[in-house]
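Apart from one protein chain that is not included, each protein chain of the complex appears where it belongs.
All chains are identified by letter, namely A and B, in their written order; residue positions are counted from 1 within each chain.
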Amino acid sequence: MLIVIAPGRALRWAPRWPCSPDAVLFDASSGDYWVLSSEGRRVLEWLQAELAVERDLLLSRLSLLTEAAEAMLASLGAAGLLVAMVDGVVTAVPSGVAADD
Amino acid sequence: MLPIDTVLHIAPYTVRLRSPLVGLQHHLDTFYANAPRGSTQDFIDFDVQVLPASGLRRWWHPQARFVLDGEEPFFPLPAEQAGPLFEWGMNWCVAQRPLGQLVMHAAVVALGDDALMAPGFPGAGKSTLCSALVHLAGWRLLSDELAILDPAVGALLPHPRPISLKNASIPVVQAFAGVRLGPVYRDTRKGDITHAACPAGSLCMADRPAKVRWVVFPRFETGAAPHCEALSRAEAFVLISEQSFNNERMGEVGFDALCALLTGAECFEMVYGSTDDALALVRQITGSDGKGAAP
Partner (left out) sequence: MSGLGVETDRLLAVLRAPASAAALDAAQWSSLVATARACNLIGALADKLQRHGVPAPAAARRHLDGALQLAARQRLSVEWEAHGLQRALGALGVPVVLLKGAAYVMAPPGKHGAAVGRGRMFGDIDVLVPRDALGDVESALMLDGWVSAKADAYDQRYYRDWMHEIPPMTHIRRGTVIDVHHTILPLTARNAPDPAQIIARALPVPGLPALRVPAPEDLLIHSVTHLVHEGELHNGLRDLHDIDGMLHGFGAEPAFWSRLVANAAGNDLAGPLALGLRLAQTVFDSPVPATTLATLDATAAPRWRRGWLPAVYGQALRPPTRADAGTRAAAARSVVYIRSHALRMPLPMLLRHLSVKAWKGLSTRQAETAPSV
């Protein structure tokens, strides 16, 4: 299962403001914006660079416990930032343990 | 009495105003007597008419309508409220017409060219705070309601108009030295309403933009111990966006301009229970002694 940034998004970061761990992310396509934690920022920046990353790899690289990492990916999906792709078909980012893929 | 047909320069715009209503003439005489005048040979940004209602409501409980370029954005109000209707209408005009500016709901005052921007929903207490800073602490008024950010210069453009005051803030502001209030309109849809004239000094500086140095979210709570707390710029971004961009979404130009504004500013939340406490907190935040000469 691959994780990708939702197609159609045109994302821009606010400047890295000092004294603030949170990052503001803006989508020029829709005017949507989000405030992300530093881990959330890492995920998005990684996906911006790599375009698609295996879900398991993504989870393993986060400095969160597995459940928390899964929940975070799912919430980024629910927020409209990420989608999952299995065999070229787009689906929602799963919340729990994914079926074998 | 001749109907109103005049062109006003209400910085940074040129407004043509036509109306047959006596109440509006009084409002203009009270608050716009010193506004620079133009002519119909100028480029007009907003072509405004405040007209009587047609049919029955022309004479029976007469109503007034606000019309921009032939379009009516809201339902009519009683004709004697033509003054407040004009002010509400102008707020709507500036907020909704795309002129390449980012318009946010905030009060804006400045010391010299350093601006303090106080975002907040209407009635959050920012009008009283704005009046206090202007009349008691020497700040100049850019606007009580609309922060107009020009992305090209990265600064807020003054838009000096009367400060709108509601309900409990009326007696508070009435007591300020040097304030000039217009008539009180009772029992409007927003309660009791009046306006405080823009000081002449602020009007004189209407062509001087100001860069935001402080973003302050005011919160009035009766009996509260005064305190202020720094906010992250991310929090400030969200609060400002929630208040300003519900109907019309922000574009990339607006996003960049707002980020640049926040990069150059410190952000605070301020809680207070009295005018004196508010002024003291602002002095603390801005490091100003607040004894500037009244404009």
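Basically, contacts are C-beta pairs under 8 Å (C-beta built on N, C-alpha and C of every residue); 3 or more make two chains touch, one makes a residue touch a chain.
Computed from a prediction, not measured in an experiment: that's the story for all the values here.
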Absent-chain contact - pick from B:Ala11, B:Leu51, B:Leu85 or B:Val134: B:Leu85
Touching residues (missing chain, whole complex) on chain B: 14, 40-45, 47, 66, 69-71, 73-77, 85, 88-89, 91-92, 97-101, 122, 145, 164, 188-190, 249, 251, 253
Residues belonging to chain A that touch the chain removed from view: 6-8, 10, 28-31, 90
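The rule we apply is simple: only the chains that are shown with their structure count from here on.
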Averaged-CA centre spacing for the pair chain B and chain A, given as whole angstrom: 40
Complex contact set, residues of chain A against chain B: 12, 14-15, 17, 19-20, 22-24, 26, 28, 30-31, 33, 35
Footprint of chain A on chain B - complex, ascending: 232-235, 237-238, 241, 245, 249-252, 255, 259, 262-263
